[in-house]
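Of the protein chains in this complex, all but one are displayed in their positions.
Showing subunit A:
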């Protein structure tokens, strides 16, 4: 359940390559010498996929062991590199959030970008680490997970309530026996007391 990279690109019209606006990648689990080549690979594949995603469309491409998810909204394209286990829906909701955040923070300035911007965007790096767990990105997943936990807790509660019920049943039997016995005791005592003549 890993995100390897997140990219925001400006999807130019068909002929030119998309322009990278922000890039965040997590290559820590590769060896030191492979890191730069992995970064290049991410850039290249991101550009290709973004150029082939039509506007207002979502797309998922399988590439070696990564799934590349792309979401193009009116020319602003977000691309994510995730592994196979990452749920598709969380991926797209994450891309949605990234695009919204980008538009909020940068407005429309990205439309005039002509070359790859090299400044890192801290939000993207934060998002990369925060959303390694798909539940963070997808609220539905989080809600589902919490509901499942609640259900488990409730099942345990019901089991304990059943045990309590059994104990209460045994208690009620014992207490009824006790009341019977005490009643016999009382009658006996009264009998010996009422009979006047003592031998």
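Keep in mind that, in the parts below, contacts are C-beta pairs under 8 Å (C-beta built on N, C-alpha and C of every residue); 3 or more make two chains touch, one makes a residue touch a chain; residues count from 1.
Quick note on the criterion: contacts and distances are computed from a predicted model.
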Name the chain not shown, per its UniProt record: "UDP-arabinopyranose mutase", "Syntaxin-32", "DNA polymerase delta subunit 4" or "Elongator complex protein 5"? "Syntaxin-32"
For review purposes, identify every residue of subunit A that touches the missing chain, sorted by number. 45, 48-49, 52, 54, 57-65, 67, 84, 88-89, 92, 140-141, 143-144, 147-148, 150-151, 154-155, 157-158, 161-162, 164-165, 168-169, 171-172, 175-176, 178-179, 181-183, 185-186, 188-190, 192-193, 198
